[in-house]
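Scroll down for the structure; my scribbles are underneath it.
Some chains have been omitted; the remaining ones sit where they do in the full complex.
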């Protein structure tokens, strides 16, 4: 009995390159006797394959292949976060941090399907906005939850609490709460450290802080981070998950961020090495200085 | 039966302020019926108290009070690392990250002695230099193990491996391998993040890297970090622990850094808050910009 028999495919909508790659992968999988089902929002392809909404896909499939960029995989991972189905990321020709399989490399996919794979579970964050004891809105993030200023050229002010204790009162352009996965994304642009996916930690990375000795802070991922915003400031603050999903903010709202109890499972071909991807993506082989 | 009856005191040698504080604490402890023993290298004080070398002190005492700056406590912690005795840090008037009790505050000490305390176990690092399968030299660090250039104005080159896999080939002025405790010390001057003591992580912070996309890297503290240096470079490299202890480097030597199996136990008065010390030491209340 094969571990991976029923394969779902998700991909960036409206991208002809993605259509081409999905067609090739679907053909290949069909030839090896596997059943292939597409997500309902996948780009139109020639083959007449069954389609299912993401939720049903996640429930019924043994593996989801995501074709696109890191952003496509972030979106897929969040939408599959309720389920236990593993995810394999295939890029469109340009290596990603998360979509590490190149589209031409069907042997890498074969290896994974044959069970020669590296399992790589990644933490997610849950973000809630609470007001008067109710949850007003919520979201999930694989990379980061970002508090950022909105509709203003000025800095914003807010208080950060960790497990109920005041960390500090913050005056800045915002704050990135990042998972290890997100540490090579926006958090890095903000000056945050790289965090290996094995570390059970989150990073709080300030954006343009007005206090010069404020630095990125690495906390245990078991910490609860709460942020309160003064009543007159809430209109100039937004909360977003992975830069893709916005949570509505309300006056008097309190932001609560916690590690999600369940992780998402990425799978990689056996030759995958995290540090190798870092070196390739960040061009660590180069010496820049004269 | 008191938990803390036999109290050892260590302190910065040759510091009259420290002598004054030790005298006051020793008097106070004696009045409460406790026995007080000084470390043999403690500064001369008026009272004629028994003295013991650090090792015996650590074995026979229930608590060691260290009087001085953070540097004094680092030194004490390393020398007591073989033992299980808890350490209380008393400063000389200027708050430290580790010596958080102020010298005038005997009630804070009383609270700790009465068992109203916060236990705060801190990870240590073991560093070894190996050559031809033998350990050439070794050291222990509470803050950091630092690989730094020596006798040269030029950058140094070395390869870093994490759990046997290449991280990168490094061209820089050096590398700081920091514990959470060390993250507010030298690693911070190098641009590293603050790491909460509860995080089971170490940070690799490059010093003036010649590749601009190299960033501080946070790894699981269960990782083994190995560094190899090219034969012609070893004369221009030194390894130090906490900036206080130097390890001899040899040609062909391989540096191995691991978390020490045992932690050191700091104790604090009940009102101790880690974030409060960060805010005070780093002056997070100030907004610097115009």
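For this structure, a couple of remarks:
We just call them A and B in the order they show up, numbering each chain from 1.
Methods note: a residue touches a chain if its C-beta (ideal position, glycine included) is under 8 Å from a C-beta of that chain, and two chains touch if they have at least 3 such contacts.
Bear in mind the structure is a predicted one, so any value in this text is a computation, not a measurement.
In this structure file the homo-oligomer totals 4 copies of one chain sequence, with 2 depicted.
The rule we apply is simple: only the chains that are shown with their structure count from here on.
Work out the mean CA point of chain A and of chain B, and you get 36 Å between them.
Interface residues of chain A, counted against chain B in their complex, comprise 162, 165-169, 171, 180, 183, 188, 192-196, 198-201, 203, 210-220, 223, 273, 275, 278-279, 282-289.
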